[in-house]
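Structure incoming, see below.
And now, chain A:
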Amino acid sequence: MGDLIEIVVAKYNYWIYITLMMIGLYAMIVKNNLVKKIVGMNIFQTAIILYYVSTGAKRGATIPILEHGHDGHAHVIHAADYINPLPHVLMLTAIVVSVATLGVALALAIRIYHRYNTLEEDEILAQIREK
Partner candidate 1 sequence: MSQQYPALLVIVPLLSAFMISGAGWVNKRLCFPIAVAALGVAAYSCIGLLLRVLDEGVIVYKLGGWDPPVGIAYYVDHLNGLVLAVVSVVAFLNLIACKKSIEQEFPEKTGPFYTLYVLMVTGLLGIVVTGDAFNLYVLLEIAALTGYGLLAMGEERAPLAALNYLYMGTIGACFYLLGVGYLYIVTGSLNMVDIAHILPDLYQSKAVLAAFIICMVGVWLKMAFFPLHAWLPNAYTYAPSAASSLIAPLVTKVMIYVMIRLILTVFTPEFAFNVLAVSKPIVWLAVIAIVMGAILALAERNLKKMLTYVIVAEVGYMVGGAWLGNRAGMTGAILHIVNDALMTLCVFLVVGNIVYKLKGYAFEDLKGLVRKMPFTMGAFVIGALSIIGVPPTCGFFSKWYLISGAIQAGQYAFMVALLFSSLVNVVLFFRVIEICYYEPFSEDHGHGHDHHPEPMAEAPLTMLVPLFIVAAGLVLVGIYTGDIVNKIIEFAIPKGIV
Partner candidate 2 sequence: METITSIKPLLAVLVSLLITPMLVSSRAPNVREAWTFVAAVAKFLIVLSMLPTILKGTEIVYTVAEFLPGAAIKFRVDALGMLFALVSSSLWIITSAYSIGYMRGLKEHSQTRYFVFFAFALSATIGVAFSANLLTLYLFYEMLSLATYPLVTHHQDHEARSSGRKYLLYIVGTSIGFVLPAMLISYNLAGTLEFGKQGFLAGTGSKPLMAILLVLLIFGFAKAAIMPFHSWLPAAMVAPTPVSALLHAVAVVKVGVFSVVRVLTGVFGTDLLHSLNFGPFILLIASVTILVGSFIALSQNELKRLLAFSTIAQLSYVVLGVGLLSPKGMTGGMVHIAMHAFGKITLFFCAGAIAVATGKKHISQMVGIGRRMPVTMAAFFVASLSIIGMPPCGGFVSKWYLVLGSLEAHQMPILFVLLFSSLLNAAYFMPIVYRAFFCRPAEAMFENRVQEAPPFCVVPLVITAVISVILLFYPQPFISLATMVVQGITGT
């Protein structure tokens, strides 16, 4: 029983990000309103960003910016002191990508609204079937 709790303590944050992802995915699949689907998509992408950033965490390490004082670069840099920069770089890209996708999705939603005067998917499909 002890190690079960130990595992849970060590991994609980991954489970949180996964549940967040699943909420986003659920919203995207099930929600009827197009904008709510876009919101779900955003939750899903943000959860993945959170997951990536958590892979970079290091206990007892500070942000990856070296205080380089003006006395030149005498002291040696220990990797353990700084957290892992790579996931942060990747997530800068992922954030930008999610913003771009959001922008295009909203543009499409506006075009659909102009065409069908509604954002509810079932109403739109009803209009299409009428034609």
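Inclusion criterion for the candidates: all candidates are chains of the complex that A comes from, given by their letters.
Throughout what follows, a contact is a pair of C-beta atoms (placed from the backbone, for glycine too) under 8 Å apart; a residue touches a chain by one contact, two chains touch by 3 or more; residues count from 1.
Bear in mind the structure is a predicted one, so any value in this text is a computation, not a measurement.
Q: Looking at chain A, find the partner in this complex that touches it; the options are 1 or 2.
A: Candidate touching the shown chain: 1.
Q: Touching residues of chain A toward candidate 1 in the complex: what are they?
A: Spelled out, the residues of chain A in touch with candidate 1 are 21, 25, 28, 34, 37, 41, 44-45, 48, 51-52, 55, 86-87, 90, 93-94, 97, 100-101, 104-105, 108-109, 111-112, 115-116, 124, 128.
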